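Take this structure, written in structure tokens, and hold onto it; I'll ask about it next.
Only a part of the assembly is drawn; its chains keep their places, and the rest are absent.
Should a chain be cited, it is by its letter among A and B, assigned in written order, with residues numbered from 1 in that chain.
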Amino acid sequence: MTDVIDGPAPTPVVVPSVDVAPESQPVGWRHRHLLDVDGLTAADLDLVMRTADAMREVLARPIAKVPALRGRNVTILFYEASTRTRVSFEVAAKNLSADVVNIAAATSSVTKGESLVDTVRTVEALGAQMLVIRHAVSGAPYLAAEIFSGSVINGGDGWHAHPTQALLDLYTLRSRFPDGSLEGRKVVILGDVLHSRVARSNIWTLTAAGADLWLCGPATLLRGFEAWAAAGVGGERRFTVTSDVSAALRDADAVMALRLQQERMAAGLLPSLHEYAERFGLTAERLRLAREDCLVMHPGPMNEGVEIAPDVAAGPRSLVTEQVANGVAIRMAVLSLLTSVSLRGEG
Amino acid sequence: MTDVIDGPAPTPVVVPSVDVAPESQPVGWRHRHLLDVDGLTAADLDLVMRTADAMREVLARPIAKVPALRGRNVTILFYEASTRTRVSFEVAAKNLSADVVNIAAATSSVTKGESLVDTVRTVEALGAQMLVIRHAVSGAPYLAAEIFSGSVINGGDGWHAHPTQALLDLYTLRSRFPDGSLEGRKVVILGDVLHSRVARSNIWTLTAAGADLWLCGPATLLRGFEAWAAAGVGGERRFTVTSDVSAALRDADAVMALRLQQERMAAGLLPSLHEYAERFGLTAERLRLAREDCLVMHPGPMNEGVEIAPDVAAGPRSLVTEQVANGVAIRMAVLSLLTSVSLRGEG
């Protein structure tokens, strides 16, 4: 099952045309929501990737705008501060001609004690047809999806999942390997795996794509992952867990450094930022263990000098900015695919 | 005078067509601003209701967008935090193709000590043609209207008035009574009446519509309303004030629970949230006193478990979500009617 993504799709994939109304297209997409990546098939992932290719072409036009979501209301409801992801969804939706409503929970009446259920019902009554939600509690988008009659996109929930980030990471890696395949490629996720929804979602998609996945970090920030690795992802796909940075980086094809939250110090999980950087930071010296053309990724925002050295972050192998650009294309693809289902009344 | 709303209008009401430019339509609307509901005639109210009907039809279209306010600048200047009302105006304006500018006073240079007058002059110079203002000081929108050359809409001022809320409440009730009439219907406003601009505005419109209006709450939160009831609304229309919940709810056709601000405890007006919920909360048990098909309303956001029980809030009689949806239609109607006056240079 490791070739699910790169093998031939069971039926020919029809990539939606960006210049045609979504509801009038035969598309092999069947999901109304995007809550996690664990339910996506190889054909689903392939369709997202190919749709993102089409969106990159749109982004390269002088006027990067198509009418796919014209008149649709996309509401972005973020209970956690974020610029990068929020703006990425906003730009993606506007490029598709949607109307965008931003609601930051910190400044909203959410703080008056309204429940998530009431808020979701309210934003729907206010006209929301697609809801992008970020929440500190794992599972919150699932609750939203139960009561929301449109499409829900998980923009990150607790430590659980960040599906669009995993999709853009997959897209970025595929576009950088000569044959577009991750089969057998050694990919390392380095850092605070324990608290990372980015890591959890990437574990699903990278193993599905056939990568030789390694997770590396301090033992305190890997708790529980050895059991998962032993059981296999989906009860099947293996990955490696280690605190030995040299072993992890040796001959790696790609390394993804994770953001270290300073709050982890207070929780006693780490001795000090300095010591963490010393032992697990992605430095130029450490990167020499990897393949010469090893790719460097980071979901951002970066703590330069902590989990990643400034010269590595800005170096020629770094794909950090490319990840951001691909994020817009991936989110355009996801919005477009989900809309095609909503408009056909399926899902 | 209790039949003002439901009686025949003196002249035939021409409802503006949503697909025709506002300035080219003969409309019986004469107000440049919407500062309060106390100056609206029966014909005015009827015109708002019928225009909102037309707007609901727009909202039911696949693309809920009409060009009525194309190129008009609607500035939403909120000195108090709000999501529901702010987003409702924003969506309403965007559905009419207006350009929307949001200014939240908490994060604006208003906090640098600029006066309201200066701020209004500034937003007008910046291009605002319609100004939606919410302010903690009663009367602030009147001051704004004196110096602003476009239309001012009161989005809530202190304890004084919240006209669009009262209009959407009236619209929601009318749509739910079989004959579209409130004549003789028992409607109860329950809770913190004293500090509620929603209650004050509803008193005008509900008595004008011929409802048998009851205000109910702790005596400390009804101060001054008995005198008003005795004098009659507009010196004429009666309503009832009581702290006896059972008497108020008995055979009621509709109950509107008001949000209880927790700050009221600190002010010594209430013993405790728990005791308030116990004595005045809208529970399923208490609701059994009302008519079987009694409607339940709340302006939101709700403190579930305080002024309203969760099962009542989410129950089959609850119109809370419908109120929110109607709010968008009412605000589209108000924006459209005011624009027709501005563009004809009247008002």
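In this text, a contact is a pair of C-beta atoms (placed from the backbone, for glycine too) under 8 Å apart; a residue touches a chain by one contact, two chains touch by 3 or more.
Predicted model only: the values in this text are computed from it and were never measured.
**Student:** If you can see 2 copies, how many does the complete assembly in this structure contain?
**Tutor:** 3
The rule is simple: only the chains that are shown with their structure count from here on.
**Student:** Where the CA atoms of chain A average out and where those of chain B average out, how many Å apart are those spots?
**Tutor:** 42
**Student:** Mind listing the chain A positions that touch chain B in their complex?
**Tutor:** For this pair, the touching residues of chain A are 70-73, 99, 101, 103, 107-115, 117-118, 121-127.
**Student:** Taking the complex as given, what residues does chain B use to touch chain A?
**Tutor:** Checking each residue of chain B against chain A gives 59, 62-65, 81-84, 87-88, 90-91, 94-95, 104, 106-107, 300-304, 313-314, 320-325, 327-328.
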